[in-house]
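Incomplete set of chains, arranged as in the complex.
Each chain gets a letter, A, B and C, in the order it is written, and its residues are counted from 1.
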Amino acid sequence: EFVARVSGIPTMAKLPYRETAEGLQAAFVGVPIDTGTSNRPGARFGPRQIRVESAMLRAYNSGTRAAPYESVVVADIGDVNVNVYDLKDTCRRIREAYRKIVATGCIPLTMGGDHTIAYPILQAVAEKYGPVGLVHVDAHIGHGTPFRRCVEEGLLDCRRVVQIGLRGSGYSADSYEWSRSQGFRVVQAEECWHKSLTPLMAEVRAQMGDGPVYLSFDIDALDPGFAPGTGTPEIAGLTPIQGVEIIRGCRGLNLVGCDLVEVSPAYDTTGNTALTGANLLFEMLCVLPMVKYY
Amino acid sequence: EFVARVSGIPTMAKLPYRETAEGLQAAFVGVPIDTGTSNRPGARFGPRQIRVESAMLRAYNSGTRAAPYESVVVADIGDVNVNVYDLKDTCRRIREAYRKIVATGCIPLTMGGDHTIAYPILQAVAEKYGPVGLVHVDAHIGHGTPFRRCVEEGLLDCRRVVQIGLRGSGYSADSYEWSRSQGFRVVQAEECWHKSLTPLMAEVRAQMGDGPVYLSFDIDALDPGFAPGTGTPEIAGLTPIQGVEIIRGCRGLNLVGCDLVEVSPAYDTTGNTALTGANLLFEMLCVLPMVKYY
Amino acid sequence: EFVARVSGIPTMAKLPYRETAEGLQAAFVGVPIDTGTSNRPGARFGPRQIRVESAMLRAYNSGTRAAPYESVVVADIGDVNVNVYDLKDTCRRIREAYRKIVATGCIPLTMGGDHTIAYPILQAVAEKYGPVGLVHVDAHIGHGTPFRRCVEEGLLDCRRVVQIGLRGSGYSADSYEWSRSQGFRVVQAEECWHKSLTPLMAEVRAQMGDGPVYLSFDIDALDPGFAPGTGTPEIAGLTPIQGVEIIRGCRGLNLVGCDLVEVSPAYDTTGNTALTGANLLFEMLCVLPMVKYY
């Protein structure tokens, strides 16, 4: 039976709620923390608000002709139960929850939460798949620094890491050298201005090859005119169109996990940030390896 | 295990979600419509937002010493699946849904939606219990006029009807006579100013006696300083304290159903209206006949 | 024909628009300035927003049983055409516009604008009626100081002046002495806390007697919890209930003009301030001398 858009408890995209990832090929999962935030907190409410705004998502992607629900067994499996007073304990809880999710090959589509969560998620993912390639979309190279720890623990295949959208002010010139010295490809926002990112993504696909890839998308990569609801906004960023191009450009990659982080609803006065987050997560679902297109 | 306040899909008061009312003594249920609204629409999103704000509700009522979850089997059973384009069909859907809810004695605690929904709900309730007493809390005597139709269909026991909080401007003096001519007790907001409503509620309890009673609470009964998020706000209304006094004053009544209607989130710029709605629904749960107090 | 509440260009209370006050017994008129504001500007948009929110006003006052449109010929005559760059010229324009309004006995019901406008209005009013009594409702004794100039020009009958709602911090103790030394009755907000103002208004009516009276109501007299949209909010103020009691308490006075000033929509995030302003203006209309009650 058709369910009215306005009816029902807000799961992601109005999908069924499941207690565990068992039997799923992909799962939307929330990680509601913001204890890693240096400036504006509030990303703990990101998963809840993304679910609320996702009520508008329908089944067919008119831009790419993907109909993901026809080819992927996917559900909303709720949130990791975090400990708001203890980041270390929270990281342990996330890692363990994701171990269970990835154990049977289910691909987690994570709703953050601040960017810190990528570290325990990648611990679980790399334990399953070995060091992964990383498509990291962000205004910031360093804040939260989950990826520095990932490198230290060997979770990333450093030749297969790209960072897109970096800009704004930073603490020093040095902090921008670290990424390059690891072998990462660094694409400043300035290199993206006034352009389609479709050509860039062809290069990224070549860089990533056939190995497992993780996509980590910080909503602050987008310009705050489009996504004001985030903890550390930086002007002159990517457009939502470019954000969609990046994700659609991941089609064909061996994606083993994706996240969309840093949506902070209290600052999202237009509601547009959570709406954008919900749409980008839907686009991520649409480029998973098993999705068939019309 | 303790679940963090910020974790989890937003059901009412973080209660378990159930597909049906079977086995429940009370059930929170949403009716997301606003097609009966003459002025500002938007109450269709009331249930969703009340659920979101209800995350702050804990188990013990410090004001009354009620601990409802220890004595009532209660869950969130989701929303009636409405038809946003056809009010008549929606009323039929509501009536049928409530027939099933009340069939086994489960008490519905409804999250509206505009006040129109009280009519099909009362059809189902009166079918089960016969004509009911009504505690109707509202700024308006007439708008949406669900109760006029209830009277016409004999759903109300007219000597056991009280209307509290009426005020503001109306179309004519006549419209205020109708209520009195039915035998309703009418309590203008002016009679409530600067006072506790605890004495009034003692009188209301006497008026209601032992028969079945339905409590219908339009959030616009409250002053828009406290509850701006509603379709037809009227100044100089009740305080939330008085709202709580009215509900707590219903303790001891044979309540067979309750609703909290007209929360319109797009106008609730402070979030206070949905928060108040969630708290008033919790207070309603706390005065159901089977609740035990410490 | 019944006109839908949502239809039509927003005149005050959906009244007909008239170019002049000719033939009217009362007239709503806007004075959109804020050049006299020391803190937050924006009251220039007060008239526009009060008109927008007034769409909800109906014909019958359920609290007092007044039906003003059955006994008063009233219309919206638009705004005084102000000069936003020159306060002196604006005052001249206001004075001349009000001379024409009061010439034939029409009672102006003014939508401000900042409180400065009371000075040129009272010049025109006193020219017509001689020195007037004044009911001045305000958090502030001094800001904008239109009334000091009114005293200097002999526009007020100083034994018939009352100031209600004063509170907050001021520049010095001296500034509070001036009012008393003119013979004004000064009622601090503290004297109003936790009480009905109906008894106070009986005293005010005795003080005012039969002479002409002007009512000047600064919306900041109300607590900013109810009326946040104003230029200089002060906490711990009057409630809207008390505001309504003050106006209803003016019934029986020889009112020759009323204003409602300092609504500043950009700060009115709930919309409640303009809504309250619209309602208070309707209550003012309902206590004009020629209004009959049911």
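One rule holds in what follows: contacts are C-beta pairs under 8 Å (C-beta built on N, C-alpha and C of every residue); 3 or more make two chains touch, one makes a residue touch a chain.
Computed from a predicted structure; not experimentally measured.
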In total, how many copies belong to the whole complex of which 3 are placed? 6
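In the analysis below, only the chains that are shown with their structure count from here on.
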For chain B and chain C, chains touching each: none
To bring chain A onto chain C by a C-alpha fit, how many degrees must it turn, rounded to the nearest 5? 180
If I list every residue number at the interface of chain A and chain B, are over half of them used by both copies, so same, or under half, so different? same
Where chain B and chain C are represented by their mean Cα positions, the distance between them in whole Å: 37
Centroid of chain A to centroid of chain C, CA atoms only: how many Å? 55
Quick one: report the Å distance separating chain A from chain B, using the average Cα coordinate of each chain. 40
Where does chain C touch two or more other chains at once, residue-wise? none
Sort out for me which residues of chain B touch chain A in the complex. 1, 3-11, 17, 30, 32-33, 44-45, 48, 51-52, 76, 78-84
Residues on chain B engaged by chain C in the complex (per definition of touch): 38-39, 141, 166-173, 175-176, 188-190, 193-194, 223-225, 228, 232-236, 267, 269-270
Across the complex, what residues on chain C touch chain B? 4-6, 55-63, 65, 67, 194-196, 223, 225-226, 239-241, 243-244, 269-272, 275-276, 279, 282, 294
